[in-house]
Structure formats: structure tokens, C-alpha cells
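Missing here is one protein chain; the remaining ones are kept as they sit in the complex.
So, chain A:
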Amino acid sequence: MAGTDRWRIAGPEKSFPYSLLQPKEDAAFLREDNMRRDGRSAVDHRQLFMSLGIISQAKGSSYVEWGNTKVCCGVYGPKDVQRGNDFKMSCQVVCEVKMAPFSCPVRKPPQPDRQQKEMSRQLKEALETVIILDKFPKSQIDVYVTVIEDDGGLLAACITAAGLALCHASIDVYDLVVGSSVLWHSGILYVDPSRQEEEFEGSETRSSGREGGHLTIGMMPNYANGQIALTLQEGQMAVDNICEGLEIAVDTCQRIYTLSRKTLMDNVQSVLDEDDEAATS
């Protein structure tokens, strides 16, 4: 554990979010009309938005929005391996997921906590399988993900953003990597859970001890009939339910993949158009 950061003013040691003092709302998981709280049906994904090139200094960058989950990613490199790191013949991937202090209802301290370190590690391992490491010997690729707002499905959004940014940086990959998440609640699978749903599911299974859980995958849908580069499941689920969830998550990935591809193609097309215009004028 790194020591405390003396350059920052730490908050009072024993402060806690005031929301804990507020009476808890007794909201149900579903609305009265059997729709989810944000008006979706079980299989509906939230609205997606993807764009490329939002960081002009980075070699490649992307911005992904899933409902209120907002993530941006910058890719730097391939570049020389920084001093102090071990020399390796294959490429090294450096990956950091940083959650902005204001990204969650509860403030995140500026130093990375265990959750962020764990996410960085998972993303790094997933990206190491996605990038063709042999193409970049003795070099290093930096992938930085900043979470602006976390409203559920965070890891899936992060890996999608990282995949897009890598392609935007023209780094050779086996396939575009995309992520998706599903939630299992009282016998029904919900695609792309929001933060509220994730927390509700967590607190309810905590109190009732019933089955329920959450599954996130990151996959390359077009590489060797679909390969999963990242799996993370929590909760309490029977194997058959996980398998069913996995199938749905894979399907969702296919759909997100189509959109990510289109975003990339549009970007390439717009760059080409600009070149044409510059040449004619």
C-alpha cells in the first residue's frame, strides 16, 4: 500500500456519506407495469453512444456512453519501454483504470483503491490477449481509461472503450474487443443492468440469501468463432443459469460489436473525406 499523499488535503478521517443517514427508499426492482425502473424491458440495452478521437494528443482515443455510464480511453504508444521496467521481447501493455472522484454517489478518494487496481489488472490481462504482442517487440503500449460516471456495467464499458481506442490508434489486434453484462434477478435475466439494479440485486440477495448474480464478459466475437477474453461473475447462481446468461451476454456482445465496427468505419470514412477535400481545394 502506498503511503498517504501529502500533497492533497485528506478529508476528515471519520467522515461518511450523508446518504447513509437518509431513510432507505423501499422501491421494488421492477415498476408496477413490470418494466424496469428506467422503462426498459428485460432484454433492452440502454442507449449506446461511441465516438473516436476525443483526445487529440493520444495516438488513439474513444468515448463510450451506456446510458449514464460514461467512460473515455486514451491509447499512447507503441513506444520505448520506460526505464526500470524489465526488457521483454514481446510488447508490454500498461493499463490503468481511473475512476474520477465524482463518478459514484459515494466519493472515491484520489488514490486508486482495490477495486480500481483489480479492474486495471483485469483489463490489462484481457488486452494482452487482444493485441498482437509479437508485432511490437521491445515496446510498450499505454492504455488509460478514465471513468467519468459509473452507472452500472462499468467493466464492460471500459473494455469496449479500450478496444475502440486501440483500433483508433492503428494497433494490430486479433479482433475488436467488446464487453457486456447481464444480471440475474428472481429467475429473470436482465441485459445491461444499471447501477441501481446492481445495488438492489446485491442488497436483496444479501438479505434474503436467494439466487441472484451478475456476469460481465469481454469478448472478441469474430476471432475463432468468438473468444472470451474476460469473465467476471459474482453472486450466487446455479451453473445452468450462468450458462444461459453467458449465451445472452455473447449475443449482446455481437450487437455492440456491430455498432463499434460502424463507429470505426465512419471514422475512417470521415478521415478519408477530409483528405479528399484537402486535396481538391
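Following the convention adopted for this analysis, a residue touches a chain if its C-beta (ideal position, glycine included) is under 8 Å from a C-beta of that chain, and two chains touch if they have at least 3 such contacts; residues count from 1.
Everything below uses one rule, namely that contacts and distances are computed from a predicted model.
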*One chain isn't displayed here; going by UniProt, is it "CMP/dCMP-type deaminase domain-containing protein", "Elongation factor 1-beta", "Probable metalloprotease ARX1" or "Ribosomal RNA-processing protein 42"?*
"Ribosomal RNA-processing protein 42"
*Of the residues A:Leu30, A:Leu48, A:Ala100 or A:Leu232, which one touches the chain left out of the display?*
A:Leu232
*Sites on chain A contacted by the missing partner chain, in the whole complex*: 16, 20, 114, 117-118, 121-122, 125-126, 128-129, 205-207, 209, 211, 213, 215, 219-220, 223-239, 242-243, 246-247, 250
